[in-house]
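Note that one protein chain of the assembly has been removed; the remaining protein chains are unaltered in position.
Chains here go by letter, A and B, matching the order in which they are written, and residues are numbered from 1 within each.
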Amino acid sequence: MSFKGDHILSVSQFDRDNIQHVFQIARSMQPYASRQKRTKVLEGAILGNLFFEPSTRTRVSFGCAFNLLGGEVRETTGMESSALSKGESLFDTARVISSYSDVIAMRHPQSGSVAEFALGSRVPVINGGDGANEHPTQALLDLFTIERELAGSGLTIDGMHIAMVGDLKFGRTVHSLSKLLALYKDVRFTLIAPKELAMPDDIISAIENAGHQVHITEVLEGNVNADIVYQTRIQEERFPSKDEANLYRGKFRLNQEIYTKYCKSNTVIMHPLPRDSRAEANELDNDLNLNPNLAIFRQADNGILVRMALFALTLGVENILTNYECAVPWYSNKHSG
Amino acid sequence: MSFKGDHILSVSQFDRDNIQHVFQIARSMQPYASRQKRTKVLEGAILGNLFFEPSTRTRVSFGCAFNLLGGEVRETTGMESSALSKGESLFDTARVISSYSDVIAMRHPQSGSVAEFALGSRVPVINGGDGANEHPTQALLDLFTIERELAGSGLTIDGMHIAMVGDLKFGRTVHSLSKLLALYKDVRFTLIAPKELAMPDDIISAIENAGHQVHITEVLEGNVNADIVYQTRIQEERFPSKDEANLYRGKFRLNQEIYTKYCKSNTVIMHPLPRDSRAEANELDNDLNLNPNLAIFRQADNGILVRMALFALTLGVENILTNYECAVPWYSNKHSG
Partner (left out) sequence: MSFKGDHILSVSQFDRDNIQHVFQIARSMQPYASRQKRTKVLEGAILGNLFFEPSTRTRVSFGCAFNLLGGEVRETTGMESSALSKGESLFDTARVISSYSDVIAMRHPQSGSVAEFALGSRVPVINGGDGANEHPTQALLDLFTIERELAGSGLTIDGMHIAMVGDLKFGRTVHSLSKLLALYKDVRFTLIAPKELAMPDDIISAIENAGHQVHITEVLEGNVNADIVYQTRIQEERFPSKDEANLYRGKFRLNQEIYTKYCKSNTVIMHPLPRDSRAEANELDNDLNLNPNLAIFRQADNGILVRMALFALTLGVENILTNYECAVPWYSNKHSG
């Protein structure tokens, strides 16, 4: 099983076996991410980090993951300043930029653009989000987090209960995650959304056809006694207008009081981040920051591990990481964190 | 005395003793900055360079200082493209980004924002300027420059005479520098500013309470026979309107003729840069470029040394720099510069 030289464009490339392989490599990245030691296996390699749509968090996560393997990062942000605005095709851009790089991570506002780009690329392309379509690294890090968090309670993805909350229509992370979860057995889905932002029918069918239970509701209270609650953000940028987005902002809020009343004692809270902490939204109240089951920051941390794994796999260095290890001579308190 | 793991948020963290420690480490950085040799003590370490407000000079200075110690830099510039504009709290941003980095340098337009950010950070945060509030690395490099320049004339900060010129109200660099100078003995301050842009009362009180002399005036001529003249720029971005800024632009100009007439023969000229060289401002005339006492570029160069020192100290590598030294095989004429 190998991803050497492959593009990572869609969650549909994954099955349970190769997911476990990615996760095993991701776990082996922990000592580097927590600075117990470092590896310079990719010293001299270049990541082309192409963000034609802004996303600080994902961009920096890809960049740091590559740095943590010893590589260099060349970045492009924004659309205006790029040749694309001068009428260049994605094929041409890919053909040229891929000549300068060893691997490319790319985000673009348009559905399908990353796959189109990959056709022209001479090096592996990792999809960092293409509009409302796919965001496979987010789905993988979400799944990785679910597996890790449940393991703490002796649970597995097979047989678990997940409640997805908020914008299930435009939120591509819940779409991609649902497709991955469908690969497992006997998952119970509770989908909590306003009717207008309901999970698309094709995804519900796919889940049901794979033998899972789906419960659909518009009410948060009484429906979050799940193993995982996956909260989402109203993403203004996916809505036709800001006004329409505002109709739904703040509709579902989770705080410690609701948690105590309606969740299990070990319900894990997830969120793809950023969470909207403005008063009118407040999707996840800050009073949950003290709740040990708030997994949102561990989830973000896991993103580094999963992205490191995907770089190592597509560049075929997953088995030689330790040959390039060095000590970390600077102070860090991350070992314990 | 150690800064290992500490945030550097304010000049109030410093006293004469730890300032001397920072300066001693800064001096030890000179051979690396002038390319006589290099050190890779921070090879594999990652600086998160977060500039939510543009400042090319300070951003590049932090980035290069980190590169000169062997480390990698991941950058974010601008506000719009960041999660903050999607309602994310500074705490969340800090918690996530700090997981990706070993140390963070941050500039933000809002007073107090960097300290707020530091509360959520898992790694040391260095304040690169938070609105009108603080800019401690600038104050330290200014003080370092004053000490170095005076030493050439056999003078010390104790007992010196400094004239500060221009916008002393919004110019945070003169505020921070004044607080540091107050730690020394018998400093004579001449504050030259339009009444509307006068040094704030609390800072004047602090200086006077520490036993220093303060002379306040609105006239440049006859008042610059000091050891140091610290000229400032009218910073449009700190004024309520551009029109108001324009009222004061160009009010105090220093050129070689005025220097010859009113300054001492060895008066050192400083400026936090950028200096506004447009005809309507012309704070420091280009004819001063030939004056050996124009210290503004040495001042900028010192910024690298001081920032290298702060990175080395907060990451606890100040005593092992030489263990990671290598030769510089490429051509450089900086050795002599």
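By our rule, a contact is a pair of C-beta atoms (placed from the backbone, for glycine too) under 8 Å apart; a residue touches a chain by one contact, two chains touch by 3 or more.
It should be emphasised that the depicted structure is a prediction, and the values quoted were computed from it without experimental measurement.
Novice: Of B:A132, B:L183, B:V214 or B:A281, which residue touches the hidden chain?
Specialist: B:A281
Novice: Kindly note down the residues of chain A that lie in touch with the hidden chain.
Specialist: Spelled out for chain A, the touching residues are 4-5, 41-46, 48, 72, 74-76, 80-83, 86-89, 91-93, 95-97, 99-102, 122-123, 314-317, 320, 323-324.
Novice: Quickly run down the residues of chain B that touch the omitted chain.
Specialist: Contacting residues on chain B, toward the hidden partner: 35, 38, 40, 54-57, 60-61, 63-64, 67-68, 70, 72-73, 75, 77-78, 233, 235-236, 273-278, 281, 286, 289, 297, 300-301, 304, 326, 328-334, 337.
FYI, only the chains that are shown with their structure count from here on.
Novice: In angstrom, rounded to a whole number, how far apart do the mean CA points of chain A and chain B lie?
Specialist: Computed from C-alpha means, the inter-chain centre distance equals 39 Å.
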